[in-house]
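Heads up, one of the protein chains got dropped from this complex, but the rest are sitting where they should.
Residue numbering begins at 1 within each chain, and the chains themselves are lettered A, B, C, D and E in the order written.
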Amino acid sequence: MRLTERSWTDVDALDTDLAVVPVGSTEQHGPHAPLGTDTLTARAVADAGADACEHDVVVAPAVPVGVAEEHRQFTGTLWVAPDTLRAYVRDVVTSLAHHGFDRVVLVNGHGGNVDALREVAGTITRHDDAYAVPFTWFESVGADSSEMGHGGPLETSLLLATHPDLLREDRFVEARDGGSEGWGEWTHRVNLAFDSAEFTENGVVGDPTRATDEWGADLLGGAAAALAAVLEAVADRDTRRPDHR
Amino acid sequence: MRLTERSWTDVDALDTDLAVVPVGSTEQHGPHAPLGTDTLTARAVADAGADACEHDVVVAPAVPVGVAEEHRQFTGTLWVAPDTLRAYVRDVVTSLAHHGFDRVVLVNGHGGNVDALREVAGTITRHDDAYAVPFTWFESVGADSSEMGHGGPLETSLLLATHPDLLREDRFVEARDGGSEGWGEWTHRVNLAFDSAEFTENGVVGDPTRATDEWGADLLGGAAAALAAVLEAVADRDTRRPDHR
Amino acid sequence: MRLTERSWTDVDALDTDLAVVPVGSTEQHGPHAPLGTDTLTARAVADAGADACEHDVVVAPAVPVGVAEEHRQFTGTLWVAPDTLRAYVRDVVTSLAHHGFDRVVLVNGHGGNVDALREVAGTITRHDDAYAVPFTWFESVGADSSEMGHGGPLETSLLLATHPDLLREDRFVEARDGGSEGWGEWTHRVNLAFDSAEFTENGVVGDPTRATDEWGADLLGGAAAALAAVLEAVADRDTRRPDHR
Amino acid sequence: MRLTERSWTDVDALDTDLAVVPVGSTEQHGPHAPLGTDTLTARAVADAGADACEHDVVVAPAVPVGVAEEHRQFTGTLWVAPDTLRAYVRDVVTSLAHHGFDRVVLVNGHGGNVDALREVAGTITRHDDAYAVPFTWFESVGADSSEMGHGGPLETSLLLATHPDLLREDRFVEARDGGSEGWGEWTHRVNLAFDSAEFTENGVVGDPTRATDEWGADLLGGAAAALAAVLEAVADRDTRRPDHR
Amino acid sequence: MRLTERSWTDVDALDTDLAVVPVGSTEQHGPHAPLGTDTLTARAVADAGADACEHDVVVAPAVPVGVAEEHRQFTGTLWVAPDTLRAYVRDVVTSLAHHGFDRVVLVNGHGGNVDALREVAGTITRHDDAYAVPFTWFESVGADSSEMGHGGPLETSLLLATHPDLLREDRFVEARDGGSEGWGEWTHRVNLAFDSAEFTENGVVGDPTRATDEWGADLLGGAAAALAAVLEAVADRDTRRPDHR
Partner (left out) sequence: MRLTERSWTDVDALDTDLAVVPVGSTEQHGPHAPLGTDTLTARAVADAGADACEHDVVVAPAVPVGVAEEHRQFTGTLWVAPDTLRAYVRDVVTSLAHHGFDRVVLVNGHGGNVDALREVAGTITRHDDAYAVPFTWFESVGADSSEMGHGGPLETSLLLATHPDLLREDRFVEARDGGSEGWGEWTHRVNLAFDSAEFTENGVVGDPTRATDEWGADLLGGAAAALAAVLEAVADRDTRRPDHR
């Protein structure tokens, strides 16, 4: 049940302790994809996963700006400090838990948020009256942050399936040609780059011309199924901290 | 131009220094109105005002959770600490300014955010490389926070005009009957109450049965016109700080 | 009983849970009134209100510097960050409550402190073992921050009644002539100004030549009576937070 | 020139870069001396020292609550966290420096403030546009924090000279008899006690019956002369940080 | 050149801008390996890598406690909050850069530090006058945090090569038998566990009986060579941030 769209009395009538908080980003995704890509995809996966779950799930509104200073050279990119994102997410989860929705999955759409969300989930789980765990949709379908690219085939496919009107297919070739093949500048498994502008001209990593809406539908379905399964595992889990040895 | 929906190259092509950041809240609005009311209204006014402005205006995504602990006794209400909201908004405005969008109006839909936004706007204007000013839509049409009620005729009218499907008209009478007539518990002009549950049973203040969609359209039009005028005044203003006397 | 002037054993002998904390400011008040105006008036009202109250009331020393960066263009104005004022007041109230003086009225003399004090009072009331509420003397007599002016007839009258030696009556005309009639620069109910130097030449708002000591005595009496009534209401109030609905 | 009592135009007419900020405490001083002792003495020394100085000196209002949690077992003692005091003092000094009063002596009346003031003075001097140095009046006359006692002969004498009406001479014997001879509980030069209630029954350390008003006048004169000399040394000092070696 | 062991004049005579800061942890490593394992290995790799580098390299003392709350159920584990580690490392790097050693590699020995170090390195590189990048020794030889185990064959081998006297070989079998095979409790690529005590009885992950000192020597040599290469790449890199696009 989406909090934004329902009254407090509707939410009060639920019998669940599960919630999801989509966490996105507003940041460049090349010339062909919208700045809101990561928020749109996080929200789509959160909605679909909550629907697919056998339990009722409270869906919080998406956090729209995340840890994205790495794209600051590209106009329109917004970011907050990692401490700010952690505080915002922690406060949101704490207020969810105040109402009994104290098993929370943070549904993430942006690689730059991964570390901050893992950290704050640990803080919440150990120090607050709630259990929280991050779920990054592209990891759930087998891609990690460095493999997925940026505005590349996976994200572009997912948007083709969910928000085709926000993509500029006429710019896919330009996007690919001005982008890079991989994320970062590596030596001996250390990434020496901190800003994406160090290795991509137009902000793209990967080849969006490979994207298809069928692939996008598959990705969405796969991510939603994974999220539903995670929610069910969270529902069943003993979330208490272990005893001291 | 809505950041969420356009590519960075589209935004980069703009010739403007104006931006709006809608700031909402996810909090109880009685049995008849959605928890997202304040975000929905802030976003509607921000979009309409940006459209009505004679200049290009960058529209940031809405900040969906604000200072709403005052409603914490009602299920589904989310809140962040005032410090957290200020940090989040400051970081967002700072990143807008980094791209040259350094005259920013914070379009607010929630009375509980008013003080925090005025404070952070002052901090930004005095200490960062940007000018920011808050605009609370219901103040712009002549109602202050204490007059407007909560889930009352003004907010309900505005939603009738913009999101009628999210209202439960069948609950308007119940909403009115379980609500209170005024905000707070006052003695000698001091409000002794801190939580809305101290003075309203179901969270409502004011009479939503008085709401009409025509009134809502008028409110939206008036607020949008006011916002456009404020944006134009901001565009023309000398935003430098005065010299020491 | 003024803490500053009595021994701990004297205070320990009291049977009360009521306290007041005067909160002032050190900031320009035009050429005719002292920089300490807001502290002097807050302290005068706090003392008079405590005396007028039917219960014993502990009177803390006045916090002498507040949120006054808005006057920083005028020599001698001191200010602390809003976070600093909140921390200072919160710590003071917490230590009062440690001794059982856990119902506290923050007696405020400065418009710029209003928002910060309301916020910290809410934080204390919800999260600490105390109840706190702000009382701004000029609001209690029917003037809000924007109506009262600055160094204008109300403040000047009050000082005529309490500290006439600190006023320069020979400068009242000059003060009026170099001042402004209203506070701020407004468009569509939005104040675009952040610093008083944007709209007043000498820092004055309002006409101090209208001030009289009789008016000042009336103001002090009215504010003291209001404060005493608020203290009595606070003494009787159920300050526990309401149950979750 | 005392800021509290003069208009901004008066202060603006000064030709000086020197200021003093009295920093006191509101804390138990036994059954015979007022809780405000440390603020009263700091203010008295600051005023006298500023008067004795050959230069004009801006006198800020006294900071009335300091680092005094060590006395929290005694009713009426107020305290702020060390971080809060540092923030408050730093903000005050920064605003003084904003007007050109950027050589500041922190005139301290309380042993518990010594460490926090030395730290914040270093921070200001190295990182802000000001030079600040703490001056603790009883150190200036040859007594350090542990020697001076608490409510003992030095403080009591000073108050006899400045505020005899606030002392209860009829309780001097009781004060001495219920107090301790020394500060702390020491083993191998380590003080194992953190709270004064660990070693004094009524909060007193030292023998107030030894106090005389003549001694107090001498102490005040000596402290004022020392402060004036320090101010003159500060006026003449090259306060720039040394070059890197 | 190790800072700890040389005078400031010796360090001053160097002609380099390169430094390494070893960052370790004090945390359980099973019954067979010391709590200091991660500090010892980080220091060993840092020393060897600095020696292998063709440039002079300043070697800071090792930060001995890191982000290790995940092991808090095991006696002797120490940890600091992630914010604390970031502040500590940032301050250390800032002071190195103050002397001109402004290209800094953070040599890390603990998986739990990886995210915090990447974050603080980004903060330093973007906002301070220095460039910093983390290097985690076991990643440099091809193992990521989840593969490496904990007190498993890689760490145990490295200690066999560097500190054999601190290992208890007589407990290797016990260590393996009471440990787990993998790190975490995973569902759909999400690790639902936050504390190691959720999945390992004695704190071990992996099989230390497989460890050999030859393997350890190879690991140390490989890590040192990788670090030397990274240092040389850092020395040659243009570390300025890219221009805005």
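Everything that follows uses one rule, which is that a contact is a pair of C-beta atoms (placed from the backbone, for glycine too) under 8 Å apart; a residue touches a chain by one contact, two chains touch by 3 or more.
Being a predicted model, the structure only gives us computed values, none of them experimental.
Note that of C:12, C:56, C:169 or C:185, the residue touching the chain absent from this view is C:12.
Annotation: of E:34, E:49 or E:109, E:34 touches the absent chain (contact as defined above). Taking the whole complex into account, chain D touches the unshown chain at residues 69-70, 72-75, 82-83, 115-116, 118-119, 121-122, 125-126, 133-135, 139-140, 142, 187-192, 194-195, 197-198, 203, 226-227, 229-230, 233-234, 237, 241-245. Counting the whole complex, the residues of chain E in touch with the unshown chain are 3-9, 11-12, 26, 28-36, 39-40, 58, 60-65, 69, 72, 74-81, 83-84, 87-88, 91-92, 95-96, 98-99, 166, 168, 171, 202-203.
One rule holds for everything that comes next: only the chains that are shown with their structure count from here on.
A straight line joining the Cα centres of chain B and chain C is 29 Å long. Shown for chain B are the residues in touch with two or more other chains, namely 12, 69, 72, 74-75, 83, 98-99, 203, 244-245.
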